[in-house]
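Sharing a structure with you now.
Omission of a single protein chain aside, the complex is shown with its protein chains in their original locations.
Order of writing sets the labels: A and B. Residues in every chain begin at 1.
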Amino acid sequence: MIGLLKRDLTLAIRAGGGFGLSLAFFLIFATLVPLGVGPQTTILSDIAPGILWLGALLACLLSLDRIFQLDWEDGTLDLIATSPVPLEGLAAMKAFAHWITTGLPLVLVSPVLALLLNLPEGGFLWLIASLGLGTPALSAIGTFGAALTVGIKRGGLLLSLLVLPLYVPTLIFGALCVLRGAQGQDALTPLLLVGGITLGSLAILPFAAAAALRVNLR
Amino acid sequence: MNLRVTDLACARGPAQILAGVSFAVAPGQALILRGPNGAGKTTLLRTLAGLTPPIAGRIEAEPDAIAYASHADGLKSQLTVEENLRFWAGVFGTRDSAPAIAAFHLGPLLDRRAGEMSAGQKRRLSLARLLVSGRAVWCLDEPTVSLDAENVARFAAAVTAHLSKGGSAVIATHIDLGLPDATTFDIAPFVAKQIRADDPFADSFAGDAP
Partner (left out) sequence: MTSLWEYANPRKFMATSAVLLPWVAGVAVLCLCGGLIWGFFFTPNDFRQGATVKIIYVHVPAAIMAINAWLMMLVASLIWVIRRHHVSALAAKAAAPVGMVFTVIALVTGALWGQPMWGTWWEWDPRLTSFLILFLFYLGYMALWEAIENPDSAADLTAVLCLVGSVFAVISRYALLFWNQGLHQGATLSMDAEQNISNVFWYPLVTTLAGFVFLFVTLVLYRTQTEIRARRLKALIAQERMA
């Protein structure tokens, strides 16, 4: 299973853009917001927590359909399903690889974008903490959505439609955590709730994703 | 017996394709599946591999005994030949990929990326994976597609070696591989194209008056 992870990471690096694209999208998104909203720093610092979380979420969403699609098209998925690796393990590793190539870079650059958006100083630590804890849930939920839609041609739009409602609780708690941190209020409770959602998603969703993969491979 | 199939019925989607298929493959034996295009060879092989659940009948084999090779090569074009093989060796928990490299003469290609190879070379790499899998029963779907005569001979030699070590193979192919202990199994008599028997919408019911 470590082999699976290594292979996915190698592919992401070699294919060019596995790491970079979501990051570039996040950057563009954060740049466009002030252009749309206006340059007043007070407004920007008010909406920065939500914008940063929303940007990270959309950047994650962008790369979801590639999680299983390529392996499905070239027959690798069939072969893995007949190998000793359980599909549950495959789903978990795919989610992990997606997080490393998408979620982790987003967490690392988020403070820079927070500077651009004038996030109040108190929010920075909470931003990193909540994104660090929350993006694994985004990857796990997205992997489940990708497993559901893997057999559908041009399933990308449908994938977004299925996954976005499932992202609601993570987004709410994550953005709330940063907002409260920025305002100097108690931010620990939402942070712990984000952690709870992540742990729950990681515990349940690989099994649901594997069930969906089995149906799609029939 | 490495593989025994009893009264198997398989389906693809809502349609039943084959019914009443029974055969047994002993160690050292190869079964050549014959049948016209669309008869259901692929469906049968996918059912044997455990990808599609059978709608009736039994498939008896040791757990984790079957290695499946489909039409698709299942290779990653950004990885080199060696990396592709090493990945599958890791998946199947085998360490030694040297015999696989030797059997399909992949030595000179080891550092080439799979994406830069010809269809026949890719096919050789994908067949080499069978040796890496270390499994006893090979289920192969048209394995010789895009192979030249020399490499068909290499493939036949690999299958023969596999059989001589007590392995077996079920191969859907149209060409004569010249295997020593091969039985031909024609699936044409078992073709039963109909709505699958467990579909409750297949029989008429009272409510469907016009």
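Here is the rule we go by: a contact is a pair of C-beta atoms (placed from the backbone, for glycine too) under 8 Å apart; a residue touches a chain by one contact, two chains touch by 3 or more.
Fair warning: this is a prediction, and the values are worked out from it, not measured in the lab.
Q: Among A:N118, A:Q183 or A:N216, exactly one should touch the missing chain; which is it?
A: Residue touching the absent chain, from the options given: A:N216.
Q: May I ask which residue of A:G55, A:G155 or A:G181 touches the chain that does not appear here?
A: Going through A:G55, A:G155 or A:G181 one by one, A:G155 is the residue touching the chain not shown.
Q: What subunit B residues would touch the chain not displayed?
A: Counting only subunit B, the missing chain is touched by 13-15, 193-195, 199-203, 205-208.
Q: Tell me which stretches of subunit A touch the chain missing from the display.
A: These residues of subunit A touch the chain that is not shown: 141, 144, 148-149, 151-152, 155, 158, 161-162, 164-166, 168-169, 172-173, 176, 190, 193, 197, 204-205, 208, 211-212, 215-216, 218.
Criterion: only the chains that are shown with their structure count from here on.
Q: Centroid from C-alpha atoms only, then distance subunit A to subunit B, rounded to Å. What do you get?
A: It comes to 37 Å between the two C-alpha centres.
Q: Note which residues of subunit B are touching subunit A in the complex, please.
A: 49-53, 64, 66-76, 78-79, 83, 86-88, 90-93, 129, 133
Q: Please give the residue numbers of subunit A that touch subunit B in the complex, ascending.
A: Per the touch definition, subunit A meets subunit B at residues 2-4, 6-7, 10-11, 14-15, 74-76, 78-85, 217-218.
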